[in-house]
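First up is the structure itself, then whatever we jot down about it.
Every protein chain except one is present and positioned as in the full complex.
Chain lettering (A and B) follows the sequence in which the chains are written, and residue indices restart at 1 in each chain.
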Amino acid sequence: MAKLMLEVNNLNVSIKVKQKVYPALEDITFKVNENQVVGVVGESGSGKSLTAQSILGILPANTEVTGSIKLENDELINKSSKAWQKLRSNEVSLIFQEPMTALNPLMKVGKQISEVLRKHTNYSNNECYRKTIDILKEVGLKRPESIYHSYTHELSGGMRQRIVIAIALVNNPKLIIADEPTTALDVTIQAQIIDLLKDIMKKRNGAMLFISHDWGVISQVCDYVLVMYAGKIVEQGPMENLISNPQHPYTKGLLKAIPDFKKRGEALYSIPLRVPALTERRKGNWPYIEITEENKQVVADIFPEILQRETKE
Amino acid sequence: MRFLVKKLVSFIATIFIVSLLIFFIFNILPGSPAQAILGVDADEQQVKLLEEELGLNEPLHLRYIHWIIGIAQGDLGVSYKYGQPVAEVLKDRIPISFSLAVIALILTVVIGIPLGILIAKTDGKWSSIILSMITQLGISTPSFWLGFILIMVFAVKFGLFPTYGFIPWSENLGEALKSVFLPSLAIAVGNIAIVIRYLKNSILDQTKEDYVRTAIVKGLGANEIMYNHVLRNALLPVLTVLGLITADTLGGSIIIENVFALPGLGSLLVTSIESRDFPLIQSLILIISLIIILANFTVDLLYKVIDPRIRV
Partner (left out) sequence: MQRKSITLYIGAVLVSILFLMMIVSFFWTPYGPNEMNTKIALQAPSWTYPFGTDNFGRDIFSRILEGSKTAFLVGITSIMIALTFGFIIGGIAGYFGGIVDEVLMRIIDSILAIPGILFAIMLVSVFNTGMQNTILALGIMGIPTFARVIRSGFMQVKEFDFVKSSKVKGAGSFRIIFKHILPNIFSQIIVASTLFFSGAILAESGLSYLGLGVQPPDPSWGRMLSEAQAYMTNAPWYIGITGIFIVLLVLGFNMLGDGLRDLKEKRN
């Protein structure tokens, strides 16, 4: 049995907008094991980033959380900010989507990496420097000594993303969350970064939560996948099962919408529903879609649970 | 190199335009200086004679060129009133105005920046509303009136500072500082308020940036994030008002010197206007303007030092 790293149980997050409370995440439950890459896939607005933010304790102030998030059996919900500081980058760290803005433009990148070690370890300056150079090499940057003394504007998007990854890795966290780590990059660079992440995961015995709206990326990296829609996990399971034998119509729809999977000449499918905006949601009413005469059939096809609920009433 | 060249060209162009403007105002606008010196009753003959004596009968462009060349060589003209070279008249007064301005600027930075950070940290609470009212008040208070209030409270009532006059630095450092402290503070208060305001807004803007989130995820504490990351970024926009603040400090010192009877450039300017000592006024205004243009230029260069994105 693989060791359990992260266990999320009945996580609910609600967001207050103009004095009203709306459900943003409902009943999120999943696990991440050691050596496992768990993917989170879903359209924009489905709550992927909020899930990541919950695990890192960086939810915005207008939110309320219930449920349980355990990292190696340590409950994270309601930790003090001092305790969070110790956890972050030691136990769990994050790779951001936007390498262009995720780094401080006025600080040398080397310092932005070694800062993590300075904060969390007792290494001497020299050791911090050496470790930083090592991690720069590990994320595939050539001439690490000169990179160390560069500023972000002197680096390309791909190089910056490698720096962001280095920051996330440098203190050997047990869990790494990557929130759309390749979305902002060119296709070729995307492939390089994905290879790098795969490599790193192979070398280290860490666990990773990999967030993307892109099935193509998810299918390359992940062992296990969660499919999200409007703040709820629609379906989850091992990668192969999900792709070869999806259960939920929404998952099927998402898979149909992938360009690589479509047959030649066939028009690209897209799911004919948009993700409801936060303020359109009412608790207990998932998937929050207002049913009209026109969309009735479509909704029934994609979210059959709605019909079950309606017949029950 | 582009940045430096561009800034240098703009620096020189600004000096040229400002000097031309000052010259224009003093020499083309109606009213002959000679007439002004001699008074309205003077007859034409006298006026002509004086004009010749002052070199006012030369063509305009030559007069401008002579003036500028003179200034470049340190010859600022001869004061009508003192009958001395202007440079000589200014010599003893420059250190006074300089001390005043430098101390005012130091106070602005030393008080303004910490308070700006403090207010940014308390943002959203009632205290921050009250503090922002106080900054509004600081910006709206005439520095010379504030000077009176400071004199009444700290000099007259508590006797902590002299009420007026300047004690040279060479005589007694402590007393010299005391003699310029209140006037410097009076000038600084408005600028402190401006720094607080800019810095506060800038910090709040920066806090929303992604790199701050990265810093949080690194496990850094609020203070580490503020001082290692946010502050430097937040200071950049404040730097752009530093030129403005320098200008304001020098402008403020003109009036304040009269409140505290400090024999600096500002009080000299006012007395020379009263005596219509045009060469002196003209050179004085040019000098003060040059100092400000130089300060702006320095701020531009400082920008370069702080922001690595600006290429030399």
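Heads up, the rule we're going with is that a residue touches a chain if its C-beta (ideal position, glycine included) is under 8 Å from a C-beta of that chain, and two chains touch if they have at least 3 such contacts.
Treat the numbers as computed from the prediction; the structure is a model and nothing was measured.
Contacts of the undrawn chain with the visible chains, over the full complex, involve B. Of the candidate positions B:I22, B:I117 or B:V212, contact with the unshown chain belongs to B:I22. Within the set B:L8, B:M152 or B:L173, the residue that contacts the chain not displayed is B:M152. Contact with the chain not shown here comes from a single listed residue; of B:V109, B:I139 or B:L239, that residue is B:I139. Among B:I71, B:L242, B:I255 or B:L268, the one in contact with the hidden chain is B:I255.
Listed here are the subunit B residues that touch the chain not shown: 13-14, 17-18, 21-22, 25-26, 29, 31, 129, 136-137, 139-142, 144-145, 148-149, 151-152, 156, 243, 247-248, 250-252, 254-255, 258-259, 269-270, 273-274, 276, 281, 285, 288-289, 292-293, 296.
We adopt the following convention: only the chains that are shown with their structure count from here on.
Inter-chain centre distance (subunit A to subunit B, centres taken as mean C-alpha positions): 53 Å. Contact residues of subunit A toward subunit B in the complex are 56, 58, 84-90, 93-94, 96, 98, 101-107, 112, 115-116, 119-120, 151, 153, 164, 167-168.
In the complex of the two chains, the subunit B residues touching subunit A come out as 209-211, 213-221, 224, 228-229, 232-233, 306-309.
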